[in-house]
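To start, I am sharing the structure in question, which I have written as structure tokens.
== chain A ==
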Amino acid sequence: MTAALELAVSRRIGEFDLDVAFKVESGISVLFGPSGAGKSLTLSLIAGLTRPDTGTIAINGNVVTDCARRTYVSTQKRRIGMVFQDGLLLPHRSVLDNVALAVRQAKGRRARRAIAQSWLEQVGAEAFAHRRPGSLSGGQRQRAALARGLAGDPALVLLDEPLSALDLEVRQELRKLIRGVITSSNVPAVLVTHDRDEAIELGDVIIGYRAGRVTGSELVERPAPTEPGPTSPGDTGPA
Partner candidate 1 sequence: MTALIPHSWLNWLGIPPWVWSPLSVSLHAALEATIVVGALGTALGYLLAKGRFPGRSALETLFSMPMALPPTVVGWYLLTQLGGPGPIRDAEVRLFGHPLTFTFDGIVVAQIVESLPYCLRFSRAAISGVDSRFEQAARSMGLPQGKIALLVTLPLARRGIVAGVAMAFGRAMGDFGATMVVAGGVPMATTMPIALYNAVFYGTHEQATVLALVQLAVSLAILLGVGRLGKVRPW
Partner candidate 2 sequence: MDREHNITHKLGNKHKVALVVVVVLVGFGLGFGSAHLVSGYIAYWDVVSGPFFLSVRVASAATAIAGLTGIASGYALAKGRFPGRDLLETIGSLPVILPPTVVGFYLLEVLSPGTSTGGFLTRATGHVLVYNATGCTIAATVAAYPFCLRAARAAIEGVDPALERAARTMGLPDWRVALQVTLPLARRGIGAGLAIACARALGEYGATLMVGGDINGKTRTMSLAILDAFTTPERDTMLLVLVLIAVSAMASVGLLTRSRA
């Protein structure tokens, strides 16, 4: 089976030097490490929002970035979905319209809205589907952002610290949601966080980051698939 994501890239910005390589087969891979380690930059490279200095990136076997051959597939053409730390929902549109905008596999307003509606139901956001993002709480916004990231039938979902801006209680609630929705929809995901508990709760694989380098990669063993509980034995989290 082709890996969902294969990358080996390097990028230098001023004093900072990123040089990483890893593979994502399926499930949720967490990039875990302190702030400034290069995790968000990696996501940006995968999404095609930034270009690396050297290396290649392939999504589902398709090469989307190849510095040696000067191949760069535009962000729009990479079938990805992204969830940002502050949601970044368009303030002038309702939640439903925001999610519908991301649906690219269907044509026509009604079809797109229908798909958007079903995703909103999956994340528990159908109650405020017709409200504007400005009137929602942080937790509600991130639910909508999650729906938006998944609604476009992506081959890969990228989540950049999706819960870091939220209160502890809300965070714990949404962790379960993220784990549940992504796993059941079978989309491979790369999630960035600096929170250890989050990494352990959400990741199937935890990829450690420090100062622009990957320090190691650990599989997280889980008990029965219906119980997304906290840590499990046999897990040796990274530093």
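The candidates came about this way: all candidates are chains of the complex that A comes from, given by their letters.
To be clear about the criterion, a residue touches a chain if its C-beta (ideal position, glycine included) is under 8 Å from a C-beta of that chain, and two chains touch if they have at least 3 such contacts; residues count from 1.
Just so it is clear, the model here is predicted, and its values are computed rather than measured.
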Given the candidates 1 or 2, tell me which one touches chain A in this complex. 1
Of chain A, residues touching candidate 1 in the complex: 47-49, 74-77, 79-82, 84, 88, 90-92, 101-102, 104, 148, 152, 158
